[in-house]
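All protein chains but one are shown in place.
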Amino acid sequence: MIIILKPNSDKEKIKDLLDSLKSRNIGIHYSEGKFVDIIGLIGDTSHLDINSVMASSDIIETVKRVSEPYKAVNRKFHPDDTVVDVDGAKIGGQNFSVIAGPCSVESEEQMICIAKAVKKSGAKLLRGGAFKPRTSPYSFQGLHDEGIRLLLEAKKETGLPIVTEIMSLTHIDLFADVDVIQVGARNMQNFELLKELGKCDKPILLKRGLANTMDELLMSAEYIMAGGNSNVILCERGIRTFETATRNTLDISAVPLLKEKSHLPVIVDPSHAAGIANLVEPLSKAAVSVGADGLMIEVHNNPPKALCDGDQSLTPVQFDHVMEKVKMLAAFENRIM
Amino acid sequence: MIIILKPNSDKEKIKDLLDSLKSRNIGIHYSEGKFVDIIGLIGDTSHLDINSVMASSDIIETVKRVSEPYKAVNRKFHPDDTVVDVDGAKIGGQNFSVIAGPCSVESEEQMICIAKAVKKSGAKLLRGGAFKPRTSPYSFQGLHDEGIRLLLEAKKETGLPIVTEIMSLTHIDLFADVDVIQVGARNMQNFELLKELGKCDKPILLKRGLANTMDELLMSAEYIMAGGNSNVILCERGIRTFETATRNTLDISAVPLLKEKSHLPVIVDPSHAAGIANLVEPLSKAAVSVGADGLMIEVHNNPPKALCDGDQSLTPVQFDHVMEKVKMLAAFENRIM
Amino acid sequence: MIIILKPNSDKEKIKDLLDSLKSRNIGIHYSEGKFVDIIGLIGDTSHLDINSVMASSDIIETVKRVSEPYKAVNRKFHPDDTVVDVDGAKIGGQNFSVIAGPCSVESEEQMICIAKAVKKSGAKLLRGGAFKPRTSPYSFQGLHDEGIRLLLEAKKETGLPIVTEIMSLTHIDLFADVDVIQVGARNMQNFELLKELGKCDKPILLKRGLANTMDELLMSAEYIMAGGNSNVILCERGIRTFETATRNTLDISAVPLLKEKSHLPVIVDPSHAAGIANLVEPLSKAAVSVGADGLMIEVHNNPPKALCDGDQSLTPVQFDHVMEKVKMLAAFENRIM
Partner (left out) sequence: MIIILKPNSDKEKIKDLLDSLKSRNIGIHYSEGKFVDIIGLIGDTSHLDINSVMASSDIIETVKRVSEPYKAVNRKFHPDDTVVDVDGAKIGGQNFSVIAGPCSVESEEQMICIAKAVKKSGAKLLRGGAFKPRTSPYSFQGLHDEGIRLLLEAKKETGLPIVTEIMSLTHIDLFADVDVIQVGARNMQNFELLKELGKCDKPILLKRGLANTMDELLMSAEYIMAGGNSNVILCERGIRTFETATRNTLDISAVPLLKEKSHLPVIVDPSHAAGIANLVEPLSKAAVSVGADGLMIEVHNNPPKALCDGDQSLTPVQFDHVMEKVKMLAAFENRIM
């Protein structure tokens, strides 16, 4: 971290600032220049907040980080791609994996029917919401533990590992047999939940918040990794902008940028990003070409009757058609599906 | 809720749609027109999701809510202002109340010093963070239970009721003696937390999320009220936009709009909205004039040494100056402080 | 357009509203229902503004367009893809065309060098700014008529048709020999300019504004087409959001949505969208896969010395590498380059 002082700063105030920094146990290097004075902070400054440093003296012109505030997720320190292995289904590296299933778990018949269909089409993992974050308290909130039970039934039937969302750390015991725990966009900065998930050894699928920057997503992943859990999968699922033609705006540029900054795998959720079923195919293809490590797609046996998000769900037949395109493109890009 | 059908829709599909709606136990009224057919849904439709209804048939042109999806928070059904009474400090109605204190609780000396100062200047409640939501896992995370203890010490010393943020429902027992529980912007859609807070009888200060609409804020308040707790205070604290000159963009229009839609009190947090100490005064005055019911202001005895958000905190002297202006303006507006 | 009235509206006010609508020469169909009354507006309502209709009476619950406000650009009325033919270089339909060149025209040597290079790599058109929209009045503003002269020199040398931006309709005579006139993002709603360009017969490359919706982009294209010029190419170049890691946020979903709504060709400008040279390749590939009709890429012989936008420009060597990837992917997608 570099602190640039205002020209002709008061010597007494410079001394105060240096003393204050020393008292925080930071190595400092003060360099007096003819044009401007700067202070270099040496060592690990990841616990320092730029705003707090800025506020610590009125002689500071600006503060600039020269290293990123994240360490564990940083590709600089871990150049190789992380590959998350979920019971044989690999996400990251040269692999390209598709997670598919309904928005909400509704019934055993539904789950098994969809699980078989998506497996046949090439999905490697099964998703389904047991706990549903809904804007309204009067909307269907999910089947809870019964939902997880049905997912496990579908897993037993098909062998597909399951991915489902956690909404509260008080539910964590219910997730004992879940293969991948999903943190939804609304909980991306539920830091207490992230800390708890850092302590378990299950893969965590971390979705980007609707108003969160890429750096904030990486910092949330850092919360999990700092706790000791390095199986984190990042998911770009659209951000909130002024455009209303799509539910959210898929930030496709986030994929190559996140992969440049971090070694973690990055997947794309075209269903939630667009909120429109017939955009799933073109956005899935864009995700493959831009370098994503996988997709998360909503599939429902009967979208018009879906209890949630029917307008963005594909039927198994539509999903199969999309997967055909995705498989050809992934092969073209030398990805293993 | 009104469903407008596409012109010349297939009779069979119309029948299917009507049957499907009837099976959801919704009263329906079908009106065949020369130009367009419409279906009116009668009764309580607050559990229906517009997107799901849209997806339930391909003959639907559009779906329009004619009543709001929120009931308990709706001014239509509760025309009178709700006044939240916190140990004698009233928020709402003709009252104008100021909550002040440091971003983070740091020490007993700090808390008592600030509590005395803000009380003298006219604050009616004391704020201070014991659990701090920080972007980085390496930043100061708050003093936790010790922080709450120090807040209670400051209350004992000054009589000011205390407001502090909860970050996880597993901590709820620690908040037994807290007067107002704050839900931060990042947890505005942490629905499991909201449900739990709906079961307690303490006032809840609910901050608007950075990317959440006013309607979503009201729906989150509805979660709390649906659980039985009607002591909810809404807080506008800035939304995330493209502008970077301020930390967030204070959506001042939200104050009169929220008060029109709901009977709940609405306060403004100018410190977090702007992130700049010298904007607190003008924004506080704007809040009074626009009709807010109170303010939440960060005050620190020594901002340069603050462990968090020093750049937006006022000193007690600056706060006293702002309060002088606020008091005069509140008197001009016939508000009771 | 459909007007839904509030329940139990005053009969006198309904009559007033019907009279007022009739006086605007709109066919109306009034349908009294048991649940709600609606008024259907028959015929061409594209000149009606929803907000104005809403304001015309206080008994109106809501107004809903059932047909789009654009006609000439609407795919419904022109199902076939428009193919813009620029001197043999085709944009639209099965064709995939790349426009390349420097941000600013700087010198004859530069232009000819770059023109030859991009042609060799497969670009079909040459771009270069002669009039530059710069935030600061003190920044380099372009070479103006001399810039256009140099572009024409490069065209003479290579045969590549040229694309360059117009900033004022007073300059239009200088564009007599230009092949494609570009309207920049900042002028997307400079309606007087659009009207003027509607009168000429040159292809117009219309870039989406930083804060403009897809529908607004289509309405701006409608301005040009309403004037009689049907050679319009739409360009997605990123929108302004809260994310600062990229200069703008490329709205990749806009490509398939615009192509669904309109018959006009849609190209992508990955250079301006991201503002980062090494994102040009992944975003270009995403554009091919999502179904775009072409690309517009900044290429500079010496980016570090570029007078403008050096940080997002590719060198001719880098461009050649990107084009190799783009050509293979376009072939895979059965596009003609």
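Per-chain numbering from 1; labels A, B and C assigned in written order.
Quick note on the criterion: a contact is a pair of C-beta atoms (placed from the backbone, for glycine too) under 8 Å apart; a residue touches a chain by one contact, two chains touch by 3 or more.
Since this is a predicted model, take the numbers as computed values, not measurements.
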item: Contacting the left-out chain in the complete assembly, out of C:66, C:174, C:211 or C:331; value: C:211
item: Residue of B:118, B:197 or B:279 touching the missing chain in the full complex; value: B:279
item: Of C:95, C:158 or C:190, the one touching the omitted chain in the full complex; value: C:190
item: Residue, one of A:57, A:95 or A:241, that touches the chain absent here; value: A:241
item: Touching residues (missing chain, whole complex) on chain C; value: 20, 46-47, 49, 51-52, 54-58, 69-70, 131, 133-141, 167-171, 186-187, 189-195, 209-211, 216, 219, 222-223, 226-227, 240, 275, 303-311, 313
item: Touch list for chain A against the chain that is not drawn; value: 2, 4, 7, 29, 31, 33-36, 38, 40, 42, 61-62, 64, 66, 240-242, 244
item: In chain B, positions touching the absent partner; value: 211, 213-215, 239, 241-246, 249-257, 260, 273-274, 276, 278-279, 282-283, 285-291, 329, 332
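The rule is short, and it goes like this: only the chains that are shown with their structure count from here on.
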item: Fraction-based call for chain B against chain A, same above half, different below; value: same
item: Mean-CA-position distance for chain C and chain B (Å); value: 40
item: Centre-to-centre distance between chain B and chain A (centres being mean Cα positions), rounded to whole Å; value: 26
item: Multi-chain contact residues (two or more partners), chain C; value: 241-242, 244
